[in-house]
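Notes for the one structure printed next.
What you see is the complex with one protein chain gone and the rest in place.
Let's look at subunit A:
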Amino acid sequence: MLNFIRLFRLISGINLHRLHTNFIHTTMASCRRPEHQAPPEVFYDDTEARKYTSNSRMIEIQMTMADRAIELLALPEDKPCFVLDVGCGSGLSGEALTEHGHFWIGMDISKPMLGIAEEREVEGDLFVGDMGEGVFFRPGTFDGVISISALQWLCNADKKTHNPPKRLYRFFSTLYGTMRRGSRAVFQFYPENSHQLELITSQAMRAGFSGGVVVDFPNSTRAKKMFLCLFAGLLNPQLPTGLGTGQGPQGSDQVAYSGQRQRFRNLKGKPLKKSRDWIKEKKERRRRQGKGDFKADSKYSGRKRSKKF
């Protein structure tokens, strides 16, 4: 499957940012990620920003993510709210906010992207700012914070003075101050690996947020999307469930009913030698010990050979 995707990338010559919005999380450390190429203020230049008005597929992906993020934000529908859009770029997510009847302020580090937002005549106010320098508004300003594909940029040190954990902490702690008690912040992001995910969430918790990561369609490589949902000043927040996980909101704390009987035969003692279970267990033990000379599990593992052999 992976090879197929790589092949597909080669022949169809899709541009880098489309890779970012859809494929990138399939590989752990890819040199194709935009963060690895240049700092955000350099990467999102005029040509890159132009894609946000011309490329309908990119716009569609951004819009669906923005809609889902707003859904997770759970703002009261009947009241107009004041929202901060971090890394608003061309203002696509802001347009989604306007559609829902909310007012917003957008910040981004790339001037060409803001230029596009200006050209699209978005409703919200814009300003140039670096999220790693902190978000500076008066305390208790915002009813919610939204951010689409921006947070992973903070994990990179683009200047000598940049220190990713410090920048993340400065961002989260100043953000916490500008949010109203009980409001939410939703970040759609592409963490490069589990270490980055851990770094981001730990810095957010340190800054006083509660919450966690919601993963939509975790079993699909293409549709999988991660949302960091943070709550400012809530004691026992209920984290929303991801789409496509197969569990409803109410069934999560119950044991699923199963028609199968539990087999007790295999529970005691070691499995029969040369049996499939025995092979599996042995492989598992080798894996645990870090000895790599075993074949990957497949449907053929521990099967009897056909008579031909």
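In this text, a residue touches a chain if its C-beta (ideal position, glycine included) is under 8 Å from a C-beta of that chain, and two chains touch if they have at least 3 such contacts; residues count from 1.
Everything below uses one rule, namely that contacts and distances are computed from a predicted model.
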For this session: Pick from "Multifunctional methyltransferase subunit TRM112-like protein", "Probable cytosolic iron-sulfur protein assembly protein 1", "RING-type E3 ubiquitin transferase" or "AP complex subunit sigma" the UniProt protein name of the chain that isn't shown here.
Result: "Multifunctional methyltransferase subunit TRM112-like protein"
Problem set entry | Among A:65, A:97 or A:114, the residue in touch with the chain that has been omitted | A:114
Exercise. Residues of subunit A in contact with the chain that isn't shown?
Worked result: 46, 76, 79-82, 103, 105, 107, 109, 111-112, 114-115, 117-119, 121-122, 125-130, 133-134, 136-141, 143, 159, 161, 166, 169-170, 173-174, 176-177, 180-183, 207-208
